[in-house]
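One protein chain omitted, others in place.
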Amino acid sequence: MFPVVRIQREDFDLNAEVKALSRDRVDIGAVVTFAGLCRDEGGKLAALELEHYPGMAEAEIGRVAAEAVERWPLTGLVAIHRYGLIRPGEQIVLVVATSRHRRAAFEAAEFLMDYLKTRAPFWKREHLSDGTIGGWVEAKADDDTAAARWN
Amino acid sequence: MFPVVRIQREDFDLNAEVKALSRDRVDIGAVVTFAGLCRDEGGKLAALELEHYPGMAEAEIGRVAAEAVERWPLTGLVAIHRYGLIRPGEQIVLVVATSRHRRAAFEAAEFLMDYLKTRAPFWKREHLSDGTIGGWVEAKADDDTAAARWN
Amino acid sequence: MIDSLTETRPLKLVYFAWVRERIGVAEETVEVPHEARTVADLVNWLRGRDEGYEMAFENAAIVRAAIDHVHVKPEASLAGAREIAFFPPMTGG
Partner (left out) sequence: MIDSLTETRPLKLVYFAWVRERIGVAEETVEVPHEARTVADLVNWLRGRDEGYEMAFENAAIVRAAIDHVHVKPEASLAGAREIAFFPPMTGG
């Protein structure tokens, strides 16, 4: 099984990705998806701008995905991360993990998200509702703690 | 937030359920879905027959969903369970949990599935590829262990 | 003792999966003696009715019960129950 990793400006379709992994298969028992959306933070935010490191973003998410494939008996794995300007309510990131059993699919999806948060070279900057450009979003210690759980 | 619980014979649409929870909202950061599919067990199985206890199935899943809403700060929660004859590759069960942050959405979805496995009044019987009706699927100690994690 | 009307009351019982198959009916309303106060009493009384019940409850600890759509333990009281269900451990999801 080879994980699918895509870094793209355009939106993605959760349903199409799930269908692509499960079509014509009868050995999958569990499909777990995670979609990360842009919040407006109570009206404060007009958009998030996502900068990324082309080349390394694909490589790094690919390494994390390959590690997930090593650790859990998956039948499929997809990771898609968008860059550019993303408005509240829009999708930023998608992970789909399929497996025979639910525990592997849940764990692999959570693992991928935790690592993606702390290792994938993306940086968020806030565009505020008043038209100004806010600061760069600061990394959260919570996310490091979450990623450390898997060691 | 009031969880959606549906017990139905017909198939469901993952995408429609996600859209229903997230449409016109800008306060959701995380959408986790779990779909449980019927496996063919290496060609052995022609279908799974799912018997359920009408009335109690809705009530019990409703209680588990209400408990998830108590425990995690969710913005939305859906649980759908099918009954009747379900063929390999078809969907059996769906859980969708949305929240501001990913940890709550992941945990609530896993909790709901673990409890649903051990407390929702459904029973699976195997219909075999050779045309005969196999036995009732036995409950797994694994599932009890998984549910006990949340106590 | 069980033949007087005042000493029994009707209870609606429902059965699922292999419990249903062994007993041979999906639901029934039976006259249960007042002495049967708990789910465990009811199970004991049912086992004496015929071979099907005896088979269904041969490993009584494995059979689950619900009163009015809520899981209960063997020691649960039958008082006020409208519908009592017996079924194997659940295998949904």
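A few notes on this one:
Letters A, B and C mark the chains in the order given here, with residues in each chain numbered from 1 onward.
Criterion: a contact is a pair of C-beta atoms (placed from the backbone, for glycine too) under 8 Å apart; a residue touches a chain by one contact, two chains touch by 3 or more.
Just so it is clear, the structure is predicted and the values come from calculations on it, not from any experiment.
Touched by the hidden chain within the whole complex are the displayed chains A. Among the residues A:14, A:50, A:68 or A:104, only A:50 touches the chain that is left out of the figure.
Among the residues A:17, A:60 or A:107, only A:60 touches the chain that is left out of the figure. One chain is missing from the display, and on chain A it is touched by residues 36, 50-53, 55-56, 59-60, 81, 92-93, 113, 116-125, 136-139, 143.
As a convention for this text, only the chains that are shown with their structure count from here on.
For the pair chain A and chain C, chains touching both partners: B. Centroids built from CA atoms put chain C at 50 Å from chain A. Inter-chain spacing, taken between the CA centroids of chain A and chain B, is 23 Å. Shared interface positions of chain C, defined as residues touching 2 or more other chains, are absent. Counting only residues that touch two or more partner chains, chain A has none.
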